[in-house]
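What you see is the complex with one protein chain gone and the rest in place.
Should a chain be cited, it is by its letter among A, B and C, assigned in written order, with residues numbered from 1 in that chain.
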Amino acid sequence: MAKLKWGMIGGGEGSQIGPAHRLGAGLDGAFEFAAGALDHRPDAGIDYGRRMGLGDRAYGSWQDMLEGERAREDRVDLVTVATPNATHFEITKSFLESGFHVLCEKPMTMTVEEGEEIVKIAAATGNICAVNYGYSGYSLVRHMKAMVARGDIGKVRLVKAEFAHGHHADAADADNPRVRWRYDPAQAGVSAQFADCGIHAMHMASFVCGQEVTRLSADTVSCIDVRVLEDDAMVNFRMEGGAVGRLWTSSIALGRQHGLTLQVFGETGGLRWAQEHPNQLYHMPLNGRLQVIERGEGNLSPEADRTSRVTVGHAEGMPLAFANIYSDLAEAIRAQKEGRPMDPAANLYPRAEDGLRSMAAVYAVAASGKQDGAWLDARPPIFR
Amino acid sequence: MAKLKWGMIGGGEGSQIGPAHRLGAGLDGAFEFAAGALDHRPDAGIDYGRRMGLGDRAYGSWQDMLEGERAREDRVDLVTVATPNATHFEITKSFLESGFHVLCEKPMTMTVEEGEEIVKIAAATGNICAVNYGYSGYSLVRHMKAMVARGDIGKVRLVKAEFAHGHHADAADADNPRVRWRYDPAQAGVSAQFADCGIHAMHMASFVCGQEVTRLSADTVSCIDVRVLEDDAMVNFRMEGGAVGRLWTSSIALGRQHGLTLQVFGETGGLRWAQEHPNQLYHMPLNGRLQVIERGEGNLSPEADRTSRVTVGHAEGMPLAFANIYSDLAEAIRAQKEGRPMDPAANLYPRAEDGLRSMAAVYAVAASGKQDGAWLDARPPIFR
Amino acid sequence: MAKLKWGMIGGGEGSQIGPAHRLGAGLDGAFEFAAGALDHRPDAGIDYGRRMGLGDRAYGSWQDMLEGERAREDRVDLVTVATPNATHFEITKSFLESGFHVLCEKPMTMTVEEGEEIVKIAAATGNICAVNYGYSGYSLVRHMKAMVARGDIGKVRLVKAEFAHGHHADAADADNPRVRWRYDPAQAGVSAQFADCGIHAMHMASFVCGQEVTRLSADTVSCIDVRVLEDDAMVNFRMEGGAVGRLWTSSIALGRQHGLTLQVFGETGGLRWAQEHPNQLYHMPLNGRLQVIERGEGNLSPEADRTSRVTVGHAEGMPLAFANIYSDLAEAIRAQKEGRPMDPAANLYPRAEDGLRSMAAVYAVAASGKQDGAWLDARPPIFR
Partner (left out) sequence: MAKLKWGMIGGGEGSQIGPAHRLGAGLDGAFEFAAGALDHRPDAGIDYGRRMGLGDRAYGSWQDMLEGERAREDRVDLVTVATPNATHFEITKSFLESGFHVLCEKPMTMTVEEGEEIVKIAAATGNICAVNYGYSGYSLVRHMKAMVARGDIGKVRLVKAEFAHGHHADAADADNPRVRWRYDPAQAGVSAQFADCGIHAMHMASFVCGQEVTRLSADTVSCIDVRVLEDDAMVNFRMEGGAVGRLWTSSIALGRQHGLTLQVFGETGGLRWAQEHPNQLYHMPLNGRLQVIERGEGNLSPEADRTSRVTVGHAEGMPLAFANIYSDLAEAIRAQKEGRPMDPAANLYPRAEDGLRSMAAVYAVAASGKQDGAWLDARPPIFR
């Protein structure tokens, strides 16, 4: 099976996200790193790309890359957009319109309107537009979704999500440029911690429950005075299937490293998962005993089996979750090329609609936070 | 040191709370079980009391006990009220007015007005009126309070409290009388799960932070349809010292057994404690590493040392936390008898003011829950 | 039900073990603290005993107490011996011979021969001689035993026990008298860490498996040079029912607080329990999933139900385990008084035979350790 060709925009030398994507895309051997515009400084990007083995497909700008790749027969099959947030919309839009499949880092856009436009373009062109809610790639997150879908815990009553860390808790560090921009509306938009982290937890809640968020009420606070945007938020929400949601996100929670957790409580069972120990899933059947489901154990779901790479008991971590998103996309692209339906167990990558819904939720959280927690519609207008 | 004499109202044969109080009161040998009106059925109460060794101080009703004990020279030093909730006010009031010290089970009263009356009577008579927020007796909860008070984590920014269990998650069990009354306003008042469990977490948050709750906003839901009162609630609050609070309580959280947890995040550190494993306290200093504080280790605080009974590494559990409340009260009573100031490390038992504040919070939660989460004053009128 | 009368020898002011016994004996109200010879200094013992409310039953020596109590009609029903190790034998023997029931702290004796003598006296007199392997009182340890006995994990193949702590790891502290005597053969006998801690783990292994240890091989080491006796030992053993045993004990294991753990692996399941979190028991059924058994949950065993005092999810700790031993003894004494068979679920207290077997194991470990791990008979001669 020939490798698919993959290109990247952003993710230059020294970036954190670049290696993570290259690792994820390369992990299964499905994608070959073939082209890139890796830096906003043309020379640096070309130089780094060449050192990465891209040859003349190391471009100086995304515009050059768009032009260059469009002209080739062996154009890249998938473009990953990992540039600063404010540029995601324009680049994603341009590549989609030129016939490329795109995986866009989150946030997909800066506004709901832009999000709606991307959704429409993706639909109109038939090109894949995925958004990197990468934590949804964990094997046991997939299995939670499968368990909920097949009724293992009955109708979902309540979902409890958290994404709390303490890495921005130092007031003395608040002026550090690496941190400060996140809390500055001029650079970060309407929300800081919810948009940065909380939205991953909300996506995961929707993903696992198979229900979209309809309404929400938020309590947002800035625990460090100089911050305009929130560093801690509590969001209550309701979902279309009737489930109640509660989501806490914080960047001042000293002692939490990467507290992305999900608890789902249904009529006949409860589930609990935590990203820091992602290879165990706790299942409490009604009137039963707490059980520990291990990633990689036999007889889970097709969704779990497909995304599990090493045998039970061996930890798998975040890079493999990431890789699972790429694996989904490889299957989606191949299926499209071959004119066949794709493996349903792979058809789980987050898509433009998720990017759009997230943006609507971010705006709703920001607005509710300013209105004493007023309950607001969390849906993008085109989905109401 | 002669033992103090102790009496109990309620807690008859087969009750859960009776043995817990007797165990707590007797644990250190400070109190001798001397009198009781243990059952609302006079004969049963007298019979059981006699079998417990109370002799002619086994009474048929609390009124008889009040009269009988008042007439004795060796009257009981402390009366515990562990009767059904609706009777707490009248009994507590009567004993306080007759010169007895009282430990009342929570809730102290059914209304804020009653609570205010008890506070005034306790103040006027000089008698001790304690309320049994027994989880505040854990040695490491005491130590958390001491750490916050001495500035180990700086000014508190945020407190995150939970009290979640799954023991009322079975819809088929909702009509079981043992469960049903809790969700019936006619019997339980304005709130179910918050008043039953959440209030413990809120008391603990106030206790540890040394700050009272001023305002709150609640999202209350009944996940099981037949219930009028809430079985799940999320409460956001603010405290007088500026701390933000977030409190979740649930009785449908399958997989949680007794999820009473507290996280406190300050300017220079974070703390985390969980009732299910109460002998460890996690401390994250700013820019440091997570550390595990063990109950019973050397060089903690006077408050921790006083309430630690066995050597480090040996688990202590809930009954000893309970006993610590009794130990506080023994010291308070002795100090009063001896006309000396009490040991400040013992002066930590919850009191009538806490009972009153809790009642005000319960009403505020219920009201906010009905008003789409409106922010309401959580303080009792006399403390505003 | 009239209280039983209880007396104590040793456990004077400032001792650690005294309060633990008084707490355990008093917890359920079955025993009344009635007599004591609490200190080897007669005046101090009488003074402390009087302050504890013993009146003229506060004795200056165990000999006085033996004489005084023997002369009374209301003599104590049970005597606890908590004196220095070397005196256990003489005191226990004397009281047994005079018709008292005895609970002796471990070690019951200093030699195997003495142990055999105690066993014979107890048998001849019909008096109860219990030995305080108190950790066997934990509710879930009792439940483990019940599960093994009823075949829940099939025939036991292997048992893995540990008792490791790091409280004697400081070389600078090795000369501290509080620590030094434990490693000095003149004061401690033939073994230090195994006799002090390891033997608890070995008793628990036997208790839970229902099999006695027959042969053993030990590797004993002194990690701190000045110590003559071992501060770390690994013991392999075999049990009469065919189970293989592996036991590690250490006092230099920095990071372990009180690492008493037991794992039992059978043909159809595995069990795991740890004293530091004693309210959970992990059960792995063959070809199943790891399950968490909670102390206090419904439908466990009579042995577990009897020893569980607070509702599920509330931690119970070591003092209650201790109390369960006293509770067993109260039932044993009452049954004997009333001439009826005792409750089989209470008939689980460790007895003189256990004390004897332990002493034989201690000698075997010490001898094997000196003989390069030679396999030696671990049984006392009279049980071979």
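The definition used in the following text is that a residue touches a chain if its C-beta (ideal position, glycine included) is under 8 Å from a C-beta of that chain, and two chains touch if they have at least 3 such contacts.
The model shown is predicted, which means the values in this text are computed figures rather than measured ones.
For the chain excluded from display, the touched partners among the shown chains of the whole complex are A, B, C.
Only one of C:27, C:169 or C:213 touches the chain withheld from this view, namely C:169. Between the chain not shown and the residues A:33, A:59 or A:133, the one that touches is A:33. Contact with the undisplayed chain is limited, among B:63, B:291 or B:371, to B:291. Within the set C:36, C:60 or C:269, the residue that contacts the chain not displayed is C:269.
Although one chain is hidden here, its contacts on chain A can still be listed: residues 1-3, 16, 19-20, 22-23, 26-29, 33, 51-53, 165, 167, 257-259, 275-279, 294, 309-320.
In the full complex, chain C makes contact with the omitted chain through residues 153, 157-158, 160, 166, 169-171, 217, 219, 221, 223, 232, 234, 236, 244, 246, 248, 250, 252-256, 263, 265-267, 269-272, 282-287, 290, 372-375. Although one chain is not shown, part of chain B still touches it, namely residues 289-294, 297.
As a working rule, only the chains that are shown with their structure count from here on.
Contact with chain A and chain C alike is made by B. The distance from the centre of chain A to the centre of chain C, each centre being the mean of the chain's C-alpha atoms, comes to 55 Å. Note: centroid distance chain B to chain C, computed from Cα atoms, is 35 Å.
Residue positions 294 of chain C each touch two or more of the other chains.
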